[in-house]
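The following block contains the structure, expressed as structure tokens.
Here's a slice of the assembly, chains where they normally sit.
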Amino acid sequence: MPSQRFYTLTASCPDRVGIVARVSSFIAELGGWILETNLHADREANRYFMRIEVKADSLPFLLAEFRDRFRPLAEDFEMKWKINDSAVKKRVVLMVSKQEHCLYDLLARWQSKELDIEIPCVISNHDTFRGFVEWHGIPFHHVPVTPDNKAGAYAEVKRIFDDVRGDTMVLARYMQILSPELCAAYPGRILNIHHSFLPSFVGAKPYHQAYQRGVKLIGATCHYVTEELDQGPIIEQDVIRVDHSDSPEDMVRYGKDIEKTVLARGLRFHLEDRVLVHGNKTVVFR
Amino acid sequence: MPSQRFYTLTASCPDRVGIVARVSSFIAELGGWILETNLHADREANRYFMRIEVKADSLPFLLAEFRDRFRPLAEDFEMKWKINDSAVKKRVVLMVSKQEHCLYDLLARWQSKELDIEIPCVISNHDTFRGFVEWHGIPFHHVPVTPDNKAGAYAEVKRIFDDVRGDTMVLARYMQILSPELCAAYPGRILNIHHSFLPSFVGAKPYHQAYQRGVKLIGATCHYVTEELDQGPIIEQDVIRVDHSDSPEDMVRYGKDIEKTVLARGLRFHLEDRVLVHGNKTVVFR
Amino acid sequence: MPSQRFYTLTASCPDRVGIVARVSSFIAELGGWILETNLHADREANRYFMRIEVKADSLPFLLAEFRDRFRPLAEDFEMKWKINDSAVKKRVVLMVSKQEHCLYDLLARWQSKELDIEIPCVISNHDTFRGFVEWHGIPFHHVPVTPDNKAGAYAEVKRIFDDVRGDTMVLARYMQILSPELCAAYPGRILNIHHSFLPSFVGAKPYHQAYQRGVKLIGATCHYVTEELDQGPIIEQDVIRVDHSDSPEDMVRYGKDIEKTVLARGLRFHLEDRVLVHGNKTVVFR
């Protein structure tokens, strides 16, 4: 929980000699105080990844100028990059259905400022949690999804998300499959929690699949949503032990504990700009 | 989550030949259908522990008569025993202070019927969560605790607990030390979650102690409260990995995830009569 | 590590009222002292599973008579059953290729009597470990396997296994696929360690598959060998955390630590008659 304001620079580029030297010299010459640095060279892809936190008040100018000054360097190295400001809270829209565990968990983290975000609204295909969400002072939108209205429903979700200027959409056990259009509209910005240790048990009822196979551990996976179901880049995973005495219903129950924890960890990595996507894989600077 | 009504017999007694034979024959002769059996012989203590679930409607009478018929057998074996009815919900009083993670977590489990309990009230030494608790339709009691009023405050807590006919008291990150009288009044009925892997880091600020020692894992412990601080019988523990980059504040944050999970697991074991205490140790039939 | 001799009765049968009563009364009437009891009712399959350890010298006769006396009861309940004697060491044949981690690990456990077994021989498709194995006083058989001689090679393996009166065959990172005939000859008696968290990454180079998919945990699975590759009943699994900085070679290296641990745990469960197979699943009484 950093109490001081800082800028987070994340970048990736083709690997070559001198990247760190140029970037760190650029920051040092401006007097920038580095709080945290993470660097990774992917030898297979020959690509370099970095994440650097710079204390905001150690720089002699504001964010916009920091970006302007960094731009030429970034172009020299053909970087994909961004610089975010810790003082600008991210706007996270939650999507839920009828299960409470992830919703309660995320709202508790938001209440305690553990997740220092704005939640401009919660969207659900059921009206179940309206009262609970509104009690927290958060607007609630009921957007029913039926086999017949999918296109219309997801157009409405998109309209709301854009309207509230959402940065990130979180499927917190949202039990519908988003439309391909919606997936494509926000690449790397929609997080899902899948209730299995992917790539095992893709699709529906993974705990029942796990029960039938007789596995001794069950898992959960937080990943970015892409158009291909449960195939997006994995951010975080975890597992929990089960045994022969556990029914599918027991597994559903145990699974909730890792679902909410894995989703919260993955979301935090995402919000702190610790996740860099390359192809269908992620670099996660913990 | 069994949907059918059942009786849970738990017992412990000095170990000798024939205990299981007598108990299981007793049940079989009544036509009792056993759903689950757990048995343990503690060789060091020469003591036998058991937990048996019997389908309620497989017996030709009700709970009171089941108890009456079992009593002579129990006396023969000098058992400490009880029989509970799954249809009678336990009454769990939550004690909280100013941290939300365990409170939100337990109320989500209660809302979803994962914890099939009554929560007759929440007691707190602060008024912080009154609105949240009352929104759930649960009475909230603010019982301030100051250095000067401890005896009075805990007398009031006891009065409320007795008044609502509480079965179990859960210290869900309640940041005060109960009075010895209160501890002594409800042996094996008050659960605490301590934010360290006991017996390491007893007492205050365990995460700061952990940081100073440079440990690579931090933990949480759910235990029964006894008069000796953080020394009661341990029900459940877990740990999470940390490293040199984690500040004490980071540890506090990570720790919350295991605190709430360990407390919920320990509480579930307790509520399902899976925990048998002997001396300062527990048998936990998962 | 029990130092006293005991008999282990394992059985499964259709579930009905009175199974435990009959079995435990039978033992009690003989004066049998029960050391450990494990019971499990599979509600889906409506089948009952049990494992009971009885102190040998508490019974007034020897193993053969124990079996004879138990047989009628077993027939009444249509049991699949067996009774083993802890004093009769199991004969375990190890199959290895060119990787040492599981071989060293198992021999260390055998040396220290942690695994109280006979190892009548080691069979390998390479001559690499002859010296190491023979130094331990264990015969070593080099049975080369080529695309052309598979049938002959596995006939030779079978001949050796039968010749040394093997109870259990352990594929300790044996890098060949057994012939269907061999698999079929010893159902529930051949254990394999697969280097992935099954059902993910069946077949060859699972760590490379895991790397390509970008998973955040890798695993190992100990299972009984059946004719269908990597599809047999799972006995034990575990996982270990990896991240973006780990190459496939790093994963291979980390993976070894869970492979040997998971294999050793699975083997121990098997040797202690703690694994009961039903269909393609296992009951494992830890």
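Letters A, B and C mark the chains as written, and numbering starts fresh at 1 in each.
Quick note on the criterion: a residue touches a chain if its C-beta (ideal position, glycine included) is under 8 Å from a C-beta of that chain, and two chains touch if they have at least 3 such contacts.
Not measured: the values here are computed from a predicted model.
Enquirer: Hey, this file places 3 copies; any idea how many the whole complex holds?
Expert: For the whole complex in this structure, the answer is 4 copies.
In this text, only the chains that are shown with their structure count from here on.
Enquirer: Please state which pair of chains has more C-beta contact pairs than any other pair.
Expert: Result of the pairwise contact count: A-C comes out on top.
Enquirer: When the centre of a chain is set as the mean of its C-alpha atoms, what distance in Å lies between subunit A and subunit B?
Expert: The separation of the two C-alpha centroids amounts to 35 Å.
Enquirer: With centres defined as the mean C-alpha position, give me the subunit A-subunit C separation in Å.
Expert: 42
Enquirer: Can you list the subunit A residues in contact with two or more other chains?
Expert: Touching at least two other chains: 245.
Enquirer: Using the touch definition from the top, list the residues of subunit B that touch subunit A in their complex.
Expert: 1, 36, 99-101, 103-105, 107-109, 111-112, 114, 131-132, 135, 245, 249-250, 253, 256-257, 261, 264, 286
Enquirer: Could you pull out which subunit C residues touch subunit A in their complex?
Expert: 40, 42-44, 197-201, 213-217, 219, 233-239, 243-245, 247, 280-284, 286
Enquirer: Could you pull out which subunit B residues touch subunit C in their complex?
Expert: Listed in rising order, the residues of subunit B that touch subunit C are 17-18, 20-22, 24-25, 27-29, 31-39, 41, 43, 58.
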